[in-house]
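The other protein chains are all here in position, but one chain of the complex has been omitted.
A, B and C label the chains in the order they appear, each numbered from 1.
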């Protein structure tokens, strides 16, 4: 299978998932007790989670493009591993709404935050697994030859990228706000020009 | 009509349907009686149904790609049969949420499970009908020549693929859990490398 | 502007609209008074409206493809008229849910049915307007030369296609069921092989 349709289907799933995030931001119903401004400010976790998730999915899309563009064609295991990656992305609107709903609840904020960064961790693991499979086991499907040292460098860097999400997940039981801050910092880091070598080369 | 836009529209519908599945997983509202962990665990059928449906749609997408890639162009009956197939896929978010909602209700679990695997059965039938139409009646539209024996082998294998869903639908009235397990097993089977010849050749 | 991206955006909007239709089919909540089977049967208008709308959007997609494939490039008025057409398609999930909700309510069924077929009428008008603009005023943008008589024949046939929706809208105030039946009949007619010349040539 050529990679065109693999890209178009993956782009579709990521584009829908990233756009569905907005459904997690509710329009508050008119309330006799509070002004609209008050109600809108109260749900700031929904905006924060929206921005962090949007940028994170966007960055995984950039990385996905870089990964697939190295492939000349895709076989069945690649398609299945890609499907698992898409499934981990598809679940992010749920994880994002969970985080937004519980960030300010004493009961549940720890678990919600752990599941939020845990979902990013699973997504990153699925990405790394697919990338490792492509670079180490399916190198004959690559469109150009890539030295082994270069391929291993790409994979090491991707593994290092898992660490912040693992830390954020563990920290959720100390502070849900810290978890959100780490996830935000990861998105900002990969968005910065200084890191541009990293994602576009991952 | 060339097959490019047929593929792009079909990819779009399948990408949206597979991503809408996440709307069937509710964020539980804060509850005074139960912890968030308890509430999240309680709705495990939603996660199970999500995974099974996601992988099943993903596999039908792989098979769809293989089917369309054999075609050089598409005529009106092919477009209409493809539309019927897409309609049977488009209804899966509903069938999945139905299954997730009723799997643990004594009243309704049998019917919900029967409709769930029944929806997969209808989807497989629509796929087989289109494939049969393409391979047997529209062989002049194929991009390469395929011996009749090979085409019949593809169709027989596809028909065999209907059996598990028929069994799962019948078994729903014995155990809804058995139905879900069979649907899950089918998805795992087609995802395994050992079966890779099957879907990519279907 | 080449027509590639016009097609890809239009395909995207139609693919999302056709797949969002499923959100109009509710999973009934567990009820102490009625079985799930009873509840599911009760909402048969939702299934009927889903099927009719799905096939209708699918057929307009086929026709849209035929229309755009005649164009070598698109200018600003074509893009805007296409946007109006997409807007009339984008509103169909609302019109479909309205029809499904009110078909069996004595109060409102007439208006809901009139709005349902009225939405199809508006969509057909938007399609005809764009097609007329392309064929009569922008014939220099066509990818091949098409005799004027042929172009006029295409447009006349499209105008004839408006009649059933106009009739269905008027009949809504006699019987909402008749309206639904006519809309269904139109979809079946264009799906039949016998009519295949019509949509793929429109």
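Structure notes:
The criterion applied here is as follows: a contact is a pair of C-beta atoms (placed from the backbone, for glycine too) under 8 Å apart; a residue touches a chain by one contact, two chains touch by 3 or more.
Note that the structure is a prediction, hence the values are computed from the model and not measured.
One of C:27, C:71 or C:86 touches the chain omitted from the figure, and that residue is C:86. In the complete complex, the hidden chain is touched by one of A:8, A:73 or A:129, namely A:8. Looking at subunit C, the residues touching the absent chain are 1, 5, 8-9, 12-13, 15-17, 20, 23, 75-77, 79-80, 83, 86-87, 90-91, 93-94, 97-98, 101-102, 105, 107-108, 111-112, 115. Seen across the whole complex, the unshown chain contacts subunit A at 7-8, 11-12, 14-16, 18-23, 25, 27, 29-30, 35-37, 40, 50-51, 54-55, 58-59, 61-62, 65-66, 69, 191, 193, 196, 199-200.
The working rule: only the chains that are shown with their structure count from here on.
The angle of the rotation carrying subunit B onto subunit C, fitted on C-alpha atoms and rounded to the nearest 5, is 90°. Judged by shared residue numbers over all numbers used at their interface, subunit A and subunit B contact each other through mostly different positions, with under half in common.
When chain centres are taken as C-alpha averages, the shortest distance to the whole-protein C-alpha average belongs to B.
If you average the Cα atoms of subunit A and of subunit C, the two centres end up 36 Å apart. The distance from the centre of subunit A to the centre of subunit B, with each centre set as the mean of the Cα atoms, comes to 26 Å.
The set of subunit B residues that touch two or more partner chains comprises 8, 12, 15-16, 20, 23.
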